[in-house]
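Got a structure for you, questions after.
The complex appears here without one of its protein chains, the remainder shown in place.
In order of appearance the chains are A and B, and numbering begins at 1 in each one.
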Amino acid sequence: MASFIQLLVSGLATGAIYALIAVGFTLLWQASQTINFAQGEFVMLPAFFVLAAMNMGAPFWLAALIGIALSVAILGLLFKLIIVDPILRQGVLPLVISTIALSLFLKESAKDFYSSQAQPFPTLVPAIDVHIFGAVVSTQSLAVLAVAIVTVVALHLLLAKTRLGRSMQATAQNPALAVILGIPVRRMVLLTFLLNAVLVAIASILVSPIYLAKFSNGETLGLAAFLAAIIGGFNQVRGAILGGVILGVLDNLSAAYLSSQYRGAFPLLILIVVILIRPQGLLGRLEERTV
Amino acid sequence: MTRPGAVALAIACAAAVAAPFLLKSFGIYLLSLWAVLAVAAIGLNLTLGYAGQISLAQGAFVGIGAYCVALLVPAGVPYPVAFVSAGLLCFAIGWLLGYPALRVQHHYLAFITLAFTTLVFLVLRNEEWLTNGIYGINAIARPTLLGWSTGRPLQFYFFCLGALAVIALAIRWMLRSPWGRAFVALRENPIRALSLGVDTRRYTLIAFALGASLGGLSGALYAPLVQFIEPSSFGLGLSFNLLLMVIVGGSGFFFGPFVGALIAVLLPEWLRIAEGYYLMAYAAGVMALMAFCPSGVLGLIDRASKAIAARRGFGAPTLGIERPQP
Partner (left out) sequence: MSALLEVSDLCKSFGGVTAVAGVSFEVREREILGIIGPNGSGKSTLFNCVLGQLRPSAGEVRLEGKTTTGMRPCDLNRLGVSRTFQMLQVFPQLSVRDNLILAGQEHRGSMVTRLFGRSDAGLAEDAERMIEFFRLSHLAGQQAAELSYGQQKLLDVAMGFMAGPRLVLLDEPAGGVNPTMLGELRERLEAYHAERGATFVVIEHQMEFVMALCTRVLVLAEGRLIAEGTPAEIRRNQIVIDAYLGSATPPA
């Protein structure tokens, strides 16, 4: 029982990280038809920004802020202006291909410009073990959980309770109508990209202590994002959160109780089953065939 | 086909036959790799360029084909049988995978194929009793066909080239049949096609399964070419590479895969000046291509030739086979 609680907590922590990545992914898809195959690399990269800043002497908290700022500038602003805008004009397929090329580009950049070796990454809090109900839980997991929960709650408040957030949602659901309502659609879409950049940067800072900062992290993290988004429901932010949490918990539980060799297979099978039986995901809405 | 197009094709064929005699064995190996990957790219072009579906599973099908041959031949199965089996096996798997997957929204096939490729990799890696796991299978022999050995680089190259030619001709024949017309309809205007009785789901499934079987055949050629295979060669990396090949060459153009495969195989060699950064340059190039001419290199040439012809006042010629603006 104790180990189950341990697994659950660490699973929730991992799940929370997946949720952040998946939410960003879903927001991009909703707001601008962007299926970002480079989302995993987007999570891999900010850690290197932080490490570079630290190498130049900045303390961790400052480096983290710099990392987030660089992420917003590069993975948010530049991504939208230089890649998405020109290419989306050509269609969704060229954009998908471009994000695949982008993932390759970012991966190679990290490998060539920083290092091909896995880099240790500082944890948020010193790793002490805490005893809860007889289970040993690391403060790291709790810290990750805390930060992730705060972020998700803040995101929810932003999207549901502020005028800005509601405008963003309106833009995502019906751009034509949003224009008529006087919502500055282009700005809203840009904000979505910036928001994604913030989310992936936070996820990066949370996940890198565990996985270490490595150029190849993008593959597994990206896959986790897609799985979580689809299982939860491609067109719903709540779905992405649910999907991420489910994925994280399952991931940890299956690693402990199932064969570790096929650990990665379980979420993939769930994905296939979900797409076949309930393609709109657990919380999503079925998309119409269009004329 | 237009006159310039036919001339270009003739030159290319002559080059394909003559070039290996001028190259050392590494050069011949690269050409053979081109031929082998071109087969897989032709298959993916069917799925992507004609049926409009993004498949990230082609790398996995190449892997299945490769392991099929690598396991059957030492067990006593004659190579031609193993070759055909690779194709049939992948067709069947492609059909089984595609049948349910294509009943749902367009973009989901991309994710299902993503998951599939990763699963195949896991199986290849974990089932050591069958595949030897991460240690791979080595000493894969090059076949002797009808008394002719393909052991030496030159011989094996012509074997690959021959296989490529036969497969390409078969696909060309299929595209000229009513199926080809249906594929054009499917790509140009699936809604209209549906209203005319074209079963778009069935045709898409066929394109996907055929594409998969070509991946298998490519794998069946790949195994004896490299003579050592292991699971990590057949993962998402290969799938992405093949996808980029089809796109860069020109998705939906018949000769697109040939051009794309050539670029992808030769690129590391050409960009040796850029050293390790060639992959970044390639990726940046692909993104630029997508911004200016998503229909690839052949699309660029097509556009250019139309512009030249328009300036001369002729009617617009096309480069050969159908594939214009999305």
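Just so we're on the same page, a residue touches a chain if its C-beta (ideal position, glycine included) is under 8 Å from a C-beta of that chain, and two chains touch if they have at least 3 such contacts.
Quick caveat: nothing in here was measured; it's all calculated off a predicted structure.
Considering the full assembly, B:Val184 is the residue among B:Ala12, B:Ala141, B:Val184 or B:Ala288 that touches the omitted chain.
In the full complex, chain B contacts the hidden chain through residues 174, 177-179, 181-182, 184-185, 188-189, 191-202, 206, 318, 322, 324.
Methods note: only the chains that are shown with their structure count from here on.
Look at where the CA atoms of chain A average out and do the same for chain B: the two points lie 32 Å apart. Within the complex, the chain A residues that touch chain B are 35, 83, 86-87, 90-91, 93-98, 100-102, 104-105, 108-109, 112, 219, 223, 226-227, 230, 261-262, 264-265, 268-269, 271-272, 275-276, 279, 287, 291. Within the complex formed with chain A, the residues of chain B that make contact are 52, 54, 100-101, 103-105, 107-108, 110-112, 114-116, 118-119, 122, 125-126, 191, 236, 240, 243-244, 247, 276-277, 279-280, 282-284, 286-287, 290-291, 294, 326.
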